[in-house]
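Missing here: one protein chain of the complex. Every other protein chain is in place.
So that you can tell them apart, the chains are marked A, B and C in the order they are listed, and the count of residues begins at 1 in each.
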Amino acid sequence: MTPLRKHRLLAPGAAVFAAVLLASCSSDAPPASPGASASQSQDDKATEQSKFFEQDEYERQIRLADVTPEGPADKPWEQMLEPEMRDTAEFKKKGGLAGTHLCFSNAGVFNPWRQVGLKNMQAEVKLHKEITKFTVLDAQGKDDKQISDIEELTGKGCDALIVSPNTTATLTPAVEAACAKVPVIVFDRGVQTDCPVTFINPIGGYGYGSVAADFLVEKVKPKGKILALRISPGVDVLENRWSAAKVAFDKSELDVVEIKFTEGDTAKTKSIVADAISRHGQIDGVWMDAGATSVAAIEAFEDAGVDVPPITGEDQQDFLKAWKDKKLTAIAPTYPTFQWRTPVIAALDILAGKQVPKEWKLPQPTVTEENLDDYLQEGMPPLHYAMCGCEDLPGFPKDWGGK
Amino acid sequence: MTPTALAPAVAQPGPKPRRVKLTDPAVGVWLAAAVVIVLGWLIVTLDGGSFFARANITTILSNCVALGLVAVGQSAVILTGSLDLSVAYLISLGTLVAAETMQDGSVVTGVLAVLALSVAVGLANGLIVTGLKVNAFIATLGTAFILRGWIEDNYTGPAGQVPASFRHLGYDRIGPVPVSVFLLAAVAAAVWFLTRRTRLGHHMYATGGDEHAARLSGVRTRRTVVVAHVICSLCVGAAALFLASRLGAGAPWAGTEARYDLESIAAVVLGGTALAGGRGGVAGTLGGVLILAVLDSVFNQLSVDPFFKNVVRGVVIIAAVALYARRGRKTA
Amino acid sequence: MPATREAPPPGGGAAPLLTMRNVSKSFLGVRVLHDVSLDLAAGEVHALVGENGAGKSTLMKVLAGEHVPDSGTIELDGTTHAFTHPQQAQAAGVGIIHQEFALLEHRTVAENVFLGREPTRYGMVDRRAMERRTGELLAELGESGVSPRAHVRDLSVARRQTVEIVKALASDVRVLVMDEPTAPLAEHEARLLHALVRRLADRGLGILYISHRLREVFELSHRITVLKDGRHVTTVPTADTDTDTIVRAMVGRELGAYYPPRARPGETGGTALTLRGGGNRRLHGIDLDLRSGEVTGIAGLQGSGRTSLARALFGAAPFTEGDMTVGGRTLRPRSPREAIRAGIALVTEDRKGEGLALRQSVRDNALLVTRAVPGQQHASAARGLAGLLDRVRLQARGGSDQQVQFLSGGNQQKVVIAKWLAAAPKVLLFDEPTRGVDVGAKAAIHTLVRDLAKEGLAVLIISSELPELIGMSDRILVMSDGRLAGELPAGAPEEDIMRLATGPADEGTAAA
Partner (left out) sequence: MTTATATPAPYKRIAAALGTGIPVYALLVVLLLALAVTDPGFYELDRFLAFVKRAAPLVILAAGQYLVIVSGEFDLSVGAIVTAGVVVAAQLYGSFPDAHWLVISLALVLAGAVVGLANGLITTALRVPSFITTLGMMLILEGAVFYWTGGSPKGVLPEDFRALGRNSAFGWLPWAVLVCLAVGAFAVWLMRRDYGRTLLATGDSERTAALAGVRVHRVRVLAFVLSGVAAALAAVLVGGFSGVSAQAGRGLEFEAITAVVLGGVVLGGGRGSVVAAMAGAFSLQALFTLLNLQGVSGALESTVQGVIVIAAVGLGAANWSRVRGAADRSRLRRRADSPGGTPS
């Protein structure tokens, strides 16, 4: 096998070769190898809790849920929880903010959440006249492409780079490389390095997961059968949601009879729920790690001719509508899309030399029986996320598909 | 007797066939690639961007690597008249195996592990196709499902981690040229050599061209097909290694999210290799890959809506093949 | 007669180069070779003749290692061989040139010539050596006009044949089997090939030459072996025999003995089809009248345009010029569909490739035309299927549900005919109707064809088996190089036909 022979020499060969040339030629590789945390999380695998579970972070998020945020109450995307501010003078843009070139490496727009979010960000940019150029590269969900995108953007003379990583572990090196050249703002999903100027995200998956789980623990009678529906394994945000829920369920007397992956496919969700109902006679509560398919789940119960048990969803309009129309016992923790506005604001603050939090924790409101009507917006498309904080943005509601 | 009298209707093509002919798809593809580059440069410059900026060139090149490696392998099987739909999942598994073995082993063991895996999968594909006489489409689709199950059953998300030393493969560059491009070049050269210069290669073309004729001429067609599948998988393994070094870890969706299975086939066909086998080659495939990469970069520069990209890609692929079909009809 | 006789002594004398003893072979339990023996001397051209289905090709395929014999031995230079793969036969020095070339269109001549045994240097295929050697071989054959680097797809049929021969020579064959090598060649090309064969023999090769063309057999060969129904009939020095004897040996009965009586003058009706000045790439100025009730035979060598004519009449390879009327109305079919609508039917020579959908049932094949081109006869055809199949005397165990791929050649042909009868045609064109059909079925088909004529169809029949053509036809048109060379009355002697068919070529042959 010639390729084999060729290759056996090549992989290390290239490395050595490169190492030699390292002095002479440029390397985009990050100096230190990160992933210390990665290997550490590997060790946690031993414990029966998923490797994505980190006790202290869990406790932190639970605590944050009750903290009152700093900042304007009517602008949750500018609020921050327990911020430790950091100085950003080093990044202050010479000659003022005028003519700022902002760049954004997006993991993709492969789901409605990200589509709403991107619209938020674009609209936010419109608010700031000083941003004269806003470059967005879409990685279409490909880690490899996003790495190149980031490399490309760092060479485009951006004043600041916003990154929404497709994957935590795999994007880390690229982000580290970028940090060396431009101020980097990471949001939504994190990276395993603290080189970005700030990392913007809401309270997080643990908070989300436990809110939903606690709701069921409260509403469903002991020994009740719980069906846990997850999108797909391996997505850190979602894994966190589940692992937190797991903690809650383990403490409770509820009986989680099934944990299934729906791949976000509504048809598959309906099948799974239908089968679950027939297998277990009844289902007393449904926990979901994301709202995308909760309506399908609700329908499955209807089609099976049984009452819809307490169910958790997300702040998508179709779910909120079903909730109201069908008078469900439900709750919708959110992973607010308004967080897409914050990075732009942060970027401008940084370039202005204003202080920003090292980790910018945003509040993570929950839609409940009480405030349901505030978030159920007539005329918005079914897959629109209520927690977009976009009502005051230019082009609303048309650009978001509403009327 | 004068030989010319023997056959009135001989079309002696070109001055001497060995010299490059425009009718040779590979040449056409590279010309097309050149055109695309020029157009891209024009458009981007008009748009106020700089197409030949260092960063951009680097991006284009490094975007070629992964798809290029897979496509090169894919052309080997397609030449032989077969097909491999399992590449995407093999890549994913490859990155995971690489990252995990390298985490608690040396780089070399990691590389070997991946290549071993590749050989195994390649053999499986080849033997199912030739031995069980299962149509390649279904056979490799089946192995794809099997690999997928294996991955999803054993991995939840990124796993393992490659040492810094190995990451140089993914990140270093000499001037504007990423080191990984040399990997692609090496593998491509190897496969090109294999298909064009060795008996095996000649037999691959023969098997893909007319299996019956090949057999009558004493070619061991089955063996050839199996070997082709192994070669393909090895190239895929190389791609997996590259991605692992680039991602720094193994990712279960490294291969599938990029649809390497269909994309690679598209690239191969775009490169002028006949899906039926027997015609075309690695050179053309690389051209096809380059075209796709350049298109991507141009779209990036103009920040075209990602959904719109797919439309264009689809059109380009169909149009290209339609062109080949036309030319084929002419020469036939 | 040519001066090839003072070549090596017929068989006997020196130890033969090749000896096949008592070779038997069966397919699916049917014996197709019965204890056939044969020997070949170096430098000898040994002709192998016999009707289609006599077992010639099977015997040769056994020799070439493509079929494994059930019994019998093959000796080359005294060493016994048992070939199980073509490669082994090649290694032993047996080369075979198939009627259908085993060439790769998109590869170069050299690559084809050395396919399966490419010379290598340091693991690399040595193109230079390959092309040099190919060039040399081509030169030796006086074919220096063919470039070793040319792609086969760019070569004419004749040159492809040359490549096949070179391919055989390249593996240093000592026995060269040529299976109807001149079949696809036009006359002048064929004559060049004959010269080539002689030269090969002079170089000491043993050549087994299969052919239907007795004329070339008598020109070329030193000895003739006749096979019939898988049995060895006789082997005679060409010098000591003549055409009639050989033909009798082949057919095993007097000529025309079993052909149905021809149409009596009163029986032929009006013209069903007329063609004036019909022409296209392969045909020139053809004038033709087909009368209902009459069987018109078309003679001519392969490549003389017989098949082109049939296909042109049927619209498969349409006329580009000329006027044609069918059943009184003027039309020049541009597609089979039009021809069918006009009541023309064509039984092609490539039965399996063009006549049948092998994996479909007898019924589906028989009704294919009426289904594809629905007309008033459609319903009736479906209803009358059973009658139709009886009428062609189809014998199929599985009845009309049986897949045709499991029928014998004869029965398959009957299905093809039934398919066309279902469409109730007025003009029926047969191209080699009995090719690859066993003797029994042959007779049945002959009778059927005649009956159809009696029923008022206009029948045109093409056949390379002159006896058949003569036996069946009410008149014979002879073609040569795309033109009608002349017309002969029923029962005209073979010689007259051959003279017309080979046209002015004859002198050429004498000169050669």
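Going forward, a contact is a pair of C-beta atoms (placed from the backbone, for glycine too) under 8 Å apart; a residue touches a chain by one contact, two chains touch by 3 or more.
Source: prediction; values computed, not measured.
In the full complex, the chain left out of view touches A, B, C.
Here the missing chain is touched by one residue of A:H101, A:K219, A:K260 or A:K354, and it is A:K260.
Of C:R132, C:R153 or C:R435, it is C:R435 that touches the chain left out of the display.
Within the full complex, the residue among C:A91, C:A316 or C:L331 touching the omitted chain is C:A316.
Across C:Q87, C:S400, C:S464 or C:T502, the single residue that touches the chain missing here is C:S464. Residue in contact with the omitted chain (choice from C:N112, C:T307, C:S400 or C:S480): C:T307.
Only one of the listed residues, C:G270, C:G285 or C:G398, touches the absent chain: C:G398. Taking the whole complex into account, chain A touches the unshown chain at residues 109-112, 115, 258, 260-261, 263-267, 269-272, 274-275, 278-279, 293, 295-296, 299, 303, 318, 381-384, 401. Contacts to the hidden chain, counted on chain C, fall at residues 26-30, 32-33, 52-58, 60-61, 66-67, 98-100, 157, 179-180, 183-184, 212, 230, 282, 302-308, 311, 314, 316, 335-337, 340, 346, 348-360, 364-365, 367-369, 371-374, 397-398, 401-403, 405-412, 419, 432, 435-438, 464. In the full complex, chain B makes contact with the omitted chain through residues 128, 132-135, 137-139, 141-146, 148-154, 262, 265-266, 269, 275-276, 305, 307-315, 317-318, 321-322, 325-326, 328-329.
Throughout what follows, only the chains that are shown with their structure count from here on.
Under the stated contact rule, the graph of chain-to-chain touches is a line, running from one end chain to the other without closing. Here the chain at the heart of the shown protein, by mean C-alpha position, is B. Centroid to centroid, with C-alpha atoms defining each point, chain B and chain C lie 45 Å apart. Centres computed as Cα averages put chain A at a distance of 34 Å from chain B. Multi-chain contact residues, meaning those touching two or more other chains, do not occur anywhere in chain C. Taken residue by residue, chain B touches two or more other chains at no position, since every residue touches fewer. Residues 1-13, 16-18, 197-199, 201-203, 205-206, 209-210, 212-219, 278-279, 331-332 of chain B are the ones that touch chain C when the two sit in their complex.
Partner chain B is touched in their complex by these residues of chain C: 66, 85-87, 90, 98, 101-108, 111, 115-118, 120, 123-125, 142-147, 149-151, 153-156, 158-159, 162, 167, 188-189, 192, 195.
Taken in their complex, chain A has these residues touching chain B: 1-4, 6-8, 10-12, 14-15, 17-19, 21-22, 25-30, 32-35, 38-39, 42, 50-52, 108-109, 135-138, 140-145, 147-149, 151-152, 154-156, 167-170, 172-173, 177, 233-236, 239.
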